[in-house]
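First the structure, which I've put down as structure tokens, then a few questions once you've had a look.
Excluded from the complex is one protein chain; the other protein chains are retained at their positions.
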Amino acid sequence: MADEYIIRNGHVYDPKQGIKGDVMDICIADGKIVSKVSGKAKEIDATGKTVMAGAVEIHAHVAGPKVNEGRNYRPEDKLFTCKATGKTRMEGGFSIPTTFRTGYNYARMGYTTVMEAAMPPLYARHVHEEIKDTPIVDQGAYPVFGNNWFVFEYLKNNEETNVNAYISWLLRVTKGYALKLVNPGGSEAWGWGKNCDGVHDPVPYFDITPAEIMTGLMKANEQLGLPHSIHVHTNNLGNPGNFETTLDTFRLTEGVKPNNKFGREQVFHHTHVQFHSYGGDNWGNFESKAKEIMSYVNQNKNITIDLGCVTLDETTTMTADGPFEHHLTELNHLKWANLDVELETSSGIVPYVYSPDIKVCAIQWAIGLELGLLAKDPMRTYITTDHPNAGPFTRYPRVFGWLMDAKYRNERLSTFKHSEKVNDATSLGSLDREITLYELAQMTRAGPAKALGLTNMCGGLAPGMDADVSVYNINADRLDGASIEKAFSSADQVFKSGVLVVDNNEIVAEPAKRTFWVDVKVPENKQVERDVAMKFLKYYSMNLGNYEVSDHFAPHPYVIEVDAS
Amino acid sequence: MTKTISDVICPFCGTLCDDLVVTVSDDGTKLLDVENACAIGAEKFLHSQASDRVTRPRMLQEDGSAVEVSYDEAIEYTAQLLAKAKKPLMYGWSSTSCEAQSVGSEIAEQVGAIIDNTAAVCHGTTLVAVQNVGIPSCTLGEVKNRADRIIFWGCNPAHAHPRHMSRYSIFPRGYFTGKGHKNRKLIVVDPRTTDTSSLADIHLQVEQGADYELLQALRAAVRGQELTGDIIAGVPKAKVYESAELLKSGRFGVIFFGMGVTQSLGKDHNIDAAIMLTKDLNEYTKFSIIAMRGHYNVTGSGQVLGWQFGFPYSVDLSRGFARYNPGETGSIELLKRKEADAIMVLGSDPGAHFPIRCVREIANLPSVCIDPHITPTSEICKLHVPVAFVGVEVGGNCYRMDNVPIDSRKVVEPPEGMMTDEEFLRAVNTRITEIKAA
Partner (left out) sequence: MDTVTLTMKMQPELYMEAETISPDQFAAKSSEEIGALPVYMGNEHHTLSDFFDISGNPGKTAADTKIVVSGDLTKVKYIGMKMTGGEVEVLGSPDMYVGAWMAGGTIRVKGNVDSFCGMGMTGGELLIDGNAKNYLGAAYRGDWRGMQGGRIVVGGNAGSDLALFMRGGEIIVNGNVDVHVATHAEGGTVVIKGNAKSRVGGQMVKGDIYVLGEIERMMPSYKYIGDEEIQADGISGTYQVWIGDLGERHGKRKGETIYGKIYLKVKDTGKAAESVRAARKIRLSDDQKKQIKDAFAGKEPGVQEVRAFISDTFGIDIKPMQVSRFIDEMRRKE
């Protein structure tokens, strides 16, 4: 039996229940939030501190083949960053930390649920092996669907039930959580060294366009009623002028309504929007289009986004957008890893130094923050760095500081080498909004939990929910950037499903973590069974009988069942 | 009656074929037949059935004879040896499952060991090259479905990876490659004539030890630059240009390379240049490069060490955090320089592959060898612990040469009372925890 706890007198921020900093107690028993506990409950004094639900990471690259290639091919990322701790497993790495450090650092920051953003199905076993070795945090992974040959063929032929059956099968055999689309069509084109630059560019040899792929999968997702919506990284990432492509993508959602039993209200999540909000037509006249992007997002309630804020560090970019990484290595000449996966996807990795002395990097930094500050609905706008692409997740507290303290933000803005040009290219300097603690809880807890279809489980402090709770030594009276950064880097206490995992800023327990995956029941579909068997025989390099991820790779599964039969 | 098990994974080479069919006796104790495997793979399965197999640990005696001991004694000996050492080396890991490798990492952390795999003597140089310049690569299925240009550089798959050419690289017909080998052009780079080179459209008989010069010349030729000299690294200049044009004219090309380039003069620099040639060719067409990894799960060891410590091999944990620098933390250097004071070998045979100075040092040190077979290593280690065959008598995850993970299967029971390597390591780990707590 798990211990009972009572967290006393903290300023509680819980958008789930609309609690805005009221001083109150939070009770924990049997792994859940409860309304009261017995006299035996251990007390945590949170007087003058902030209490929030455990944070929910909606998009980060933390496990799997490209993450590990990133680790293995960047020994220099570990140089002088490895520590002897003695109590926990050894930790190392800055931009791409080891699995142990990943779990510990998320927990230290008060995060308790972390979604891996891109899982190549053929490598699902690898992703789950790493998830298993990432301590503390609950995790799920999004298999990539946007460049999958089955999907292309079924969508091209308008075979809706077959798409649905295939999705159901692939989610089950990979133990996947949601449908991820990365540069739809473009990553397949990369198999021939080509790309799809816009949403209406046809995919070579497959007679389908990115728009059709996104629309088709969005409809399938709603027909099946999955917990999360489709999770998209659209075409043309990282290029000047790409905001048009992004708006073209957003428009595909018009008129589409959510259908699910999980309280999710969006039909489309667009990730790391910072990389998709660029104006200009070259790096010389490169500028922010955050206003145009956010004006669309603000008006359309069936879209959610995450930011992808640049943190101005040396980091490692990695994405299933193979052609983009090739483009990047041509720009910075740093080492390029690429991995094309048969019938499914591609991916690439390139180290990148976001230098404050480079104009483009500083503008990218500003765009990420602009998006956050222009968001009218914090429940639909989530803070990420697209870890490790725009910066490591361990910099979230610094991003919080920039978003929550205008002075802190402007100090940074005014000390760039090219500050004036950055001001000309963005509107950040004119924004005086400061994100509040309540809004922060929306953007890092309640919001992402809702978008993921987990709103009754995590991201809130209502009785009956999982007891994921973080206590931070800060309150609304002293919200300066440095204090924010310090407090959110290292929570005083963190509970994971009712177990005290961080106490006095240190990891004290590593309870069994869960693997979330989605099991959708659909009517039996012999056609899809035959197609799968045939494609494995002819085109895969692995036998079908060895494809499914067996149960021992997810020793503590949390299976979300969906009936679409 | 017999049972037939399909989709069996072959625990021999990095090709990791997963289409074997194995016939076993009804009670699952005898392995009777293996289909679809190459000669070497089949032998690996059948070897487990040898009547003279060692099934219990043995301690080497002063006079060179071996005396059988219990697994408990072996666990105690191994735990004491590692717990007492100041800088133990834990080497091997390429012929076992990721699960066992993972327990190995836990032990290594506890005792502050240096943990290293067989990449140290084969594709470690590849890993170093990847660290310097990256690696544009793809899965073997991509090769099957798309490739029309294949290079085998310093490798001889006809012998070392017998089913590679038929399953993935030369003969199969894939989605975009309906004509199979007819539409594939093959370049073989090898100083010798081999069974692989006999299939080649162009055989570049590079001068031994001059791969780097040839690669850089090819890169310059791809860029349309003028080369100095009429014979480049043993190859006529015209042939270098011809090869460069052939590579550029394809739609999808792949370079496969083996130990002929990873361990000849220049080592990682050869691979570095080959990778950069691949990168350059992506300006003209699509090109990938794949290492012909040897042991069936040497790749997996690199992956496990990677996500746990951040480095693919030669990981030094002695100071309580992970460090890495082949040339210092590699097994050969450690043994040659006498840096280590104890050694545990699992799933590899350094006795057969290391220089004599290193083998001597192994014989001098307190040593344990964990291996199903009697090997040149087990011959010189103080303790030999035989264990069940991974991929035959116990399952576990493995990674193919293109990093694709495949969960190997158990097809037959190990001999009565034999431990698996994972079980043995777990017991050792538990015992070390006790020793350290005392």
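Each chain carries a letter (A and B) given by its place in the written order, and its residues are counted from 1.
Convention: a contact is a pair of C-beta atoms (placed from the backbone, for glycine too) under 8 Å apart; a residue touches a chain by one contact, two chains touch by 3 or more.
Note that the structure is a prediction, hence the values are computed from the model and not measured.
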Residue among B:Thr4, B:Gln225 or B:Ser249 that touches the chain left out of view: B:Gln225
Hidden partner chain, touching residue among A:Lys16, A:His59 or A:Arg74: A:Arg74
Among B:Asp7, B:Glu106, B:Glu328 or B:Glu413, residue touching the chain not depicted: B:Glu328
Among B:Ile9, B:Ala217 or B:Leu305, residue touching the chain not depicted: B:Ala217
Absent-chain interface as seen on chain B, which is shown: 64, 85-87, 111-112, 128, 131-132, 208-209, 212-213, 215-220, 222-223, 225-229, 232-233, 264-266, 269, 272-273, 276, 280, 318-320, 324-328, 337, 339-341, 351-353, 355-357, 359-360, 363, 376, 379-380
Residues in chain A touching the chain absent from view: 73-77, 79, 333-335
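The rule we apply is simple: only the chains that are shown with their structure count from here on.
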Contacting residues of chain A [partner chain B, same complex]: 63, 65, 67-69, 71-75, 77-78, 82-86, 89-93, 96-100, 122-123, 125-126, 129-130, 133, 149, 190-193, 205, 326, 329, 334-343, 346, 349-350, 538-546, 550, 553
Interfacial residue positions of chain B with respect to chain A in the complex: 6-7, 9, 18-19, 98, 102, 109, 127, 130-142, 144-146, 167-168, 174-176, 251-252, 279, 282, 285-286, 288, 302-304, 306-312, 317, 319-325, 397, 399, 403-407
